[in-house]
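Below is the structure I would like to discuss, written out as structure tokens.
With one protein chain withheld, the remaining protein chains of the complex are depicted in position.
For chain A:
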Amino acid sequence: MLDMVLKISLICISIAMLALIYRVIKGPTIPDKVIALDAIGINLVALIALISMLLKTSAFLEVILLVGILAFIGTVAFAKFLEKGEIIERDRNH
């Protein structure tokens, strides 16, 4: 039963990711693409969690945390890049 539910959830998330990938490729503006990527990251978290339940292992919990952090950092970096044109500013007074 649980297996069945997990598989259905996996398929749903995969479809969601494919849709997001379409947005990443297509997305008329860059922020669209960035947001789509961020969402892909979160979907990955879900995906990995589901897979680790399926594989009946707790070895992938770090991966989940890491993806969460990376997705956040990546999105922030992208946002800063889009706003200022650079990620790490040289002049720290502003």
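Please note the rule applied: a residue touches a chain if its C-beta (ideal position, glycine included) is under 8 Å from a C-beta of that chain, and two chains touch if they have at least 3 such contacts; residues count from 1.
Following the convention adopted for this analysis, contacts and distances are computed from a predicted model.
Hidden from the displayed complex is a chain whose UniProt protein name, among "Methyltetrahydrofolate--corrinoid methyltransferase", "2-oxoisovalerate dehydrogenase subunit alpha", "(2Fe-2S)-binding protein" or "Multisubunit sodium/proton antiporter MrpA subunit", is "Multisubunit sodium/proton antiporter MrpA subunit". Think of the hidden chain as still there; on chain A it touches residues 7, 10-11, 14, 17-18, 21, 24-25, 30, 33, 37, 40-41, 44, 47-48, 51-52, 55, 57, 59-60, 62-63, 66-67, 70, 73-74, 77-78, 81, 85-87.
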